[in-house]
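The complex is shown incomplete by one protein chain, all other protein chains being positioned as in the whole.
Chain lettering (A, B and C) follows the sequence in which the chains are written, and residue indices restart at 1 in each chain.
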Amino acid sequence: MADQNSTHYWKSLAERAGGPDFSVQAETEFASSPLRSIEPDPGRRAFLKAAGFSFAASVMAGCSRAPVQRAMPYLDQPGGVIAGRPVYYASTCAGCAAGCGVLVKTRDGRPIKLEGNPEHPLSRGGLCAAGQASILGLYDSLRLKHPLMEGKQAAWQKVDEEILRRLKGAGAVRVLSHTVNSPTALWAIAGFLAQFKDGRHVMYDPLSCSAIPDAHEQTHGVRAVPHYRFDRAEVIVSFDADFLGTWISPVEYTAAYRAGRDAEATRRSCWHAQFESRLSITGSKADRRVRLAPIEVERSLHQLASLVESGAPQDAPPHLQEAAARLRKAAGRSLVVCGIQSAEAQVLCNTINHKLGNYGATVDLEKPSRQRAGSDRALASLLEELRGGKVDALFILGANPVAELPGGVALAAHIRKLPLSVSIVEREDESAAATRFVCPDHHYLESWSDAEPVAGVVSFTQPVIRPLGGTRSSIESFSLWSGRPKTAQELVRERWSGKVNWEESLRNGFARIESPAAAPRAFKAVAVPPREAKPAEGYELVLYPKAGMLDGRHAYNPWLHELPDPITKITWDNYACLAPAAAAKLGVAEGDVVRIEGGPVSVELPAVLQPGQDERTVAVALGYGRKASARFAKVGPAWLDSRGASVGANGLVGTNCAGLLAFDGASLRYSRAGIRIVRTGRRQALAATQDHHTLAAPGGGPARPIIQETRLAELTKHERKHETHPDLWPEDHPYTGHKWAMAIDLDACTGCSACVIACQVENNVPVTGKDEVRRKRAMHWLRIDRYYTGTPDEVEVAHQPMLCQQCDNATCETVCPVLATVHSSEGLNQQIYNRCVGTRYCANNCAYKARRFNWFDYPRDDRLANMVLNPDVTIRSRGVMEKCTFCVQRIQQARLEARRRGEPLRDGDIRTACQQSCPAQAIVFGDMNDPNSKVSRLMRSGRAYKVLEEINVRPAVTYLKIVRNRTREGGES
Amino acid sequence: MAGVVSVLRTPLVAGGKRISDVTRDVCAAMDRKPGALWWAGFLLSVTMLAAGAAAVAYQVATGIGTWGLNTTVGWAFDITNFVFWVGIGHAGTLISAILFLLRQRWRTSVNRSAEAMTLFAVMCAGIFPLIHMGRPWLAFWVFPYPNWRGPLWINFRSPLAWDAFAISTYFIISATFWYIGLIPDLATIRDRAQAGLKRSIISFFSLGWDGSYRTWQRYETVYTLLAGLATPLVISVHTIVSWDFATSVIPGWHATIFPPYFVAGAIFSGMAMVLTLMIVVRKTMRLEDYITVRHVETMARLVIVTSLMVGLAYLTEFFTALYSGNPYEMFVFTNRAAGPFAWAYWTMVSANVLVPQFLWLRRVRTSMAAVFVISLLVNVGMWFERFVIIVTSLHRDYLPANWTGYTPTLIEVATLAGSFGLFFTCFLLFSRLLPVIAMGEVKGVLSYAKEKRHA
Amino acid sequence: MSGRIATITLLAGLAFSLLLFASRTGVLHLPGNHQDYEPVQPIAYSHRLHAGELQIPCMYCHFGAEKSRHAGIPAAGVCMNCHRYVTAPMGAVRAEDEQAQAEKRKPRTLVSPELQKLYDALALDARMQPNPSRQTHPVAWVKVHNLPDFVYFDHRAHVSAGVQCQTCHGPVETMERVRQVPDLSMGWCVNCHRESNRTGINGRKVNASTDCSACHV
Partner (left out) sequence: MPKRSGMLDSTRRLLIGIFEDEDGVLAATRAARARHLNVVDVYAPYAIHGMDRAMGLEPSRLPWVCFLLGLSGAAAKVWFEYWTTADNWPVNVGGKPWDSLPAFVPITFEVMVLFAGLSTVFAFFLVSRLWPGRRSRLIDPRITDDRFALVIEQTDAAFDPEEVSRFLQSHNAVRVEERVEEGRG
């Protein structure tokens, strides 16, 4: 060996000393399943030592600085797998119960990105922020890797034996879960419960809609949430239902809503009125938005019901009369939705929809939705049983009642008293801490399952990676405990054999089946007594879910914590939103900590001034203050002046406000009257990515033409005249091949922020932590700018996705001294990280401020979380500028694939990550040199404009104006 | 006394000095043991320098994030300090080159220290573009050198590349100019010194100067040529520095008035710094006869002139913006005067435009204490001018969604202090080790008033 | 004076020979340049034998080069396509055959020590059957051609454009042990791209981008 080495080159002493031995040490690094790297075993340590030594030695040896790189091929390569080629698997998102279809992109055996499944009948290719981010849950190093028994690690066999032993003779066995939309799981649970005298499966939703099925039970005789068809509606009136944000199935609804409002394509646009207390993203898109205190929202519903039924009561305000008139005109093509958690209100809503003939048209009760199957009554009775000690065994499946329900502490005490309590969850949460057994569930990307989000549509879930820990699918657990141990794969397959074409359905990710139609009986009028309009004392509290964080199930996810709220643009916190007028009255400034009193508990939260909110309302987000967020104590760069961790004084992100939920036994209510707001005198800094700057400059000055609007009546066929400014050197840069461009439809954009997370996942954008966001150093390449117009009380909102505009006359490029940012022959503004010296001149000189600087080496210590990184995108080091690349890696991939196949690139072959994820399809990417491409057509639209066109930087991103469906006076369009 | 003696005929050096007195006086200042004041100043400077060095080391090791910058405000203290120091440097070149070409013979007393000040100021300035980089260890990439990348050169269109060339040329030419001026004086010191290390070192650098008039003639030619080169150079340097801003698209930066405005501002701040230093030097080094009240007065007049120029630039800028009808431009200026950084703006206006007007009064001009205070205030004001231009333009530019604020961190403040530490440390060492007054030139003007009488 | 000249000449000579020596030992390379890197591999696989003498096409083993960013190192299973039957060099087998004939006995199965490593990796027993009592372990080859992490190189693009493997990898078919032949510097890549755009590849016009984002994404 020595002889062999004498004339050859080697990179390290370790290598020189003996290749094979070294390789044995090395192979534990990559050869095994990723699970092996979770717990470093001695082999790996030895490897690291060897690698470190080899590094040091090679530095000493001269200039060969790179450590030896090993390449370990498979021993036996599975068919179809080629190193470096992504494989896509169709699956179903389990980020919430909406059941959107996803395509899981896997590279070399590890899933790295979720894409919406464009063929999926519900989500139609979109995927929300929470869904996009859910892939990080797979690589969560704090996920449970083995079962726990009385808080201690135990073997599955031991745990199963013990559970079965304690189940013997049990009478009242309860399974408590959120909505389970998987028929197989429901079947497995039912099979398990059938063994017992009194077995019941109780489903509840922390974001409950149970008043809707309750009302339908009264009016139509079926307990179901209808499948709302927003695409068929020409008039939508919503009472506090944030259906574009978080209500039931936002991705599906956004796609459908957009379909009904694509004025340019259809020459018409649905008219949308929103009655709400806080400013939701649905409200931000409404053609008429009415801000009211919660109690008044309900009263408006009453008034609308009588308006629709019997013509005009004289005292109805004009906006209601307008809504009623429009509804009646569009009878059968209209839709009234209601997010109020009260059966009476929902009965009224049903009555209106019935009167308008919307059932069977825009409200589908025959093939209802199964995305919210919870029953608050059943929950109430279970809680009663628990209090009374009448439960023998409680199985909590995927839920966290202790943190999600009011009276959680008492509930935990009751659970602790149970002889058998089992949590089937992914992480050790508040509820799991109270149970005797914790049986860790697979992440959904590791498991076989299915979903039937809407009757007749089955979505399949297939594993795309071997389980990373010693977890077990909940379906398997229940089937094992019912004495029929079968794998989840077998169970799912058996369940659908004969009903669907298995191979094809699995490939597509979904199947349509003949579902036994629910048989609603004829409408039965239910009298609803008019609500007493009590003069409300104090403030009304509204508890709401934030896009991304939802009910708190994603509280472990740093991407979602750092995702700015679509309206407030605040990250890493929940807070008390107050109308500016209310804040002025209270003498509260933004960031002042206030105590919210009047409920069973009082909480202290920093105040946020929210324009457009009702003045008697204080709005607080749910889902914060979760145990899962304790991990963020150390997120972000640690340095001399880093002001605090990303968590609050309680060691958690935000404050849990579930204690303020009102639960009257019939339904969980998200508003509460009689609230007092008290100043504490303390202040808490909030981490917002954007402050309250409106389009008009403070202190006067004309409004800036950054957001442009048009009216439905003014939509013309005029094509946009191009290039208002002449080019001085047209022949120098002709762009004869492709020229990439993007069009963003501001009318379609709801601000839901799915694109922000999609971009973050695709492009390896780091999480910077609260302190860095507070210093205005968030790294998102794609941000959504939110602008207000109007007065602080009555605002109009515009969402503007803002990313690198890939200007032809890029101001950033001219100023870079080292040519680290230059233009490509296809019109891309390239940023070459390895050439960048970090002068930040380019960012200063960017009119859009679309560039992001690596102020620190943002931590990437979590080796497991690093598995989600996209290997096609360079990780940026400290001191380097970065920005949106138009997903140049996707352009490359598509081009190379087309070239390999010998075909030209077609329009639509390249989809950027943001475009792919957008539920409203607001983003279109393509070749503007191809006159028939979709982006070219949009660029010629009469709505097209470019932001800051007047400075003639020639951006490649075209924006399409917002269409306001109203006349100048706000009346009929 | 007033009005009787013509200013022109007043001797440039007071006290009826003879040639040998010049040598003795100037060298005596170097030979004396440093006083307590010197030591106090030196210790303070070195402490500041050490603090700055520590801050820079920490920042380079940790990241630019240790500064208070953010996505919108990408430059603040760093480039403010850079422009400030470059501006300071300009007065030295002005005195040594431009006044030389204009035959302003009073400059001889102050040109040596003014040139030294230039060098040290340019050193301080040069540090900032280096350390403001995210990866300063790759700073050499801004110079074109043969490479294995294709080869890949640099972007000659970037004002930062211009800066790199301008600042390095400026430093090299200023250093050369200064050294050329020093050679005869080094010879003088050499010939006075006892044999020893000091003599050997000085002898090495004096290049064997022997006072031959043939050399003197060429020396004068070279000196004039260098002065002729340095004059457009100094203007080009600050013009290029101003182009860092003027060539950009940022409202408040993109202004054609910037080059003359910056050059005037540079001379203004530089004159103020020269005054600050000279008033201290003449007092502490007992050189009142060489740096006379007349010198101070003349420079004070220059301060008034440049102050008015700068004031005019402020007005023009405002007028251009408000008259332009460009909403972004208009906003930047109203925001400067009334926005969150209004305090900085009004500090700048009062220190740069209002305060120097006191120098119209002869009583103020001839009072060393008053001039000293005013010169300090002008320095502060000029620092704020650059801060205002950089930060207020950036922090609220085109898209209101990007608007942020800016607060410096301790690291940045320490770095600024460090640059002052470096400057004063160098200057104090210079004042001990080298003749602060150009003996060769002062000797040449001793007969100035006498000559006039002959004429 | 002549003494000084002699010293200078000597020093210059020394410096020159040092430079020459350094360049020959590879020490002179700039950081990141690993030209002539020739690491010892865990199995002494000979490209000269397989690609040169036996003329097995490159793409037989490195089939990823056509379809993927990575050419890929073949799985041990690919080796076994032949080495299930070929267990030792032809010469040795023939010699054994002759000897066996001479000694009037059945020839023994010869297994070369290098191939034994392959069988060990696959945990195969003497009859080429998986031995369940032994652990398989993958072969940890040492990568010879390494590009920095910030460089995106795609084999597929080059293979479909008709670039010969040898253009970048050198005459692998003559190498006993694979060695990095070109310096793989950016200039080397860019100049080839420029040249190809000018002259085409095998007479075919190609579009080899010199945009930065062709390699830096």
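Criterion: a contact is a pair of C-beta atoms (placed from the backbone, for glycine too) under 8 Å apart; a residue touches a chain by one contact, two chains touch by 3 or more.
None of the values given here were measured: they were computed from a predicted structure.
Among B:Y58, B:W148, B:F205 or B:W346, which residue is in touch with the absent chain?
That would be B:F205, which touches the missing chain.
From the list A:D140, A:E476, A:E762 or A:D808, which touches the chain that is not on show?
Going through A:D140, A:E476, A:E762 or A:D808 one by one, A:D808 is the residue touching the chain not shown.
Touching the left-out chain: which of B:R32, B:K198 or B:R218?
Of the listed residues, the one touching the omitted chain is B:R218.
Given the contact definition stated above, which residue among B:G92, B:P184 or B:G381 touches the chain not shown here?
Only one of B:G92, B:P184 or B:G381 touches the chain omitted from view, namely B:P184.
Across the whole complex, list the residues on subunit B that are touched by the chain not included here.
18-20, 23, 144, 150-157, 159, 161-162, 165-166, 169, 172-173, 176-177, 180, 183-184, 187-188, 190-192, 203-222, 225-226, 229-230, 232-233, 236, 239-240, 243, 439-441, 443-444, 447
Taking the full complex into account, what residues of subunit A touch the chain not shown?
Within subunit A, the residues touching the omitted chain are 727-729, 732-733, 807-814, 816, 819, 822-825, 954.
The rule is short, and it goes like this: only the chains that are shown with their structure count from here on.
Roughly how far is subunit A from subunit C, centre to centre by C-alpha average, rounded to an integer in Å?
Taking the average C-alpha coordinate of subunit A and of subunit C, the gap between them is 46 Å.
Two-or-more-chain contact residues of subunit C, please, as numbers and ranges.
30, 33
Give the residues of subunit B touching no fewer than two other chains, as numbers and ranges.
Each of 152 in subunit B touches at least two other chains.
Residues of subunit B touching subunit C in their complex?
Result: residues 147-152 of subunit B touch subunit C.
In the complex, go through subunit B and note every residue touching subunit A.
Against subunit A, the touching part of subunit B is residues 58, 62-66, 68-72, 74-75, 129, 132-136, 138-139, 141-142, 152-155, 157-161, 164, 244, 247-250, 327-328, 330-331, 334-335, 338-339, 394, 397-404, 409-411.
For a test of understanding, state which residues of subunit A touch subunit C in their complex under the given definition.
Those in contact with subunit C are residues 1, 4-5, 8-11, 15-16, 19-20, 23-24, 26-27, 31, 61-66, 68-77, 82-85, 737, 822, 824-826, 828, 830, 832-835, 872-875, 885, 888-889, 892, 896-897, 899-900.
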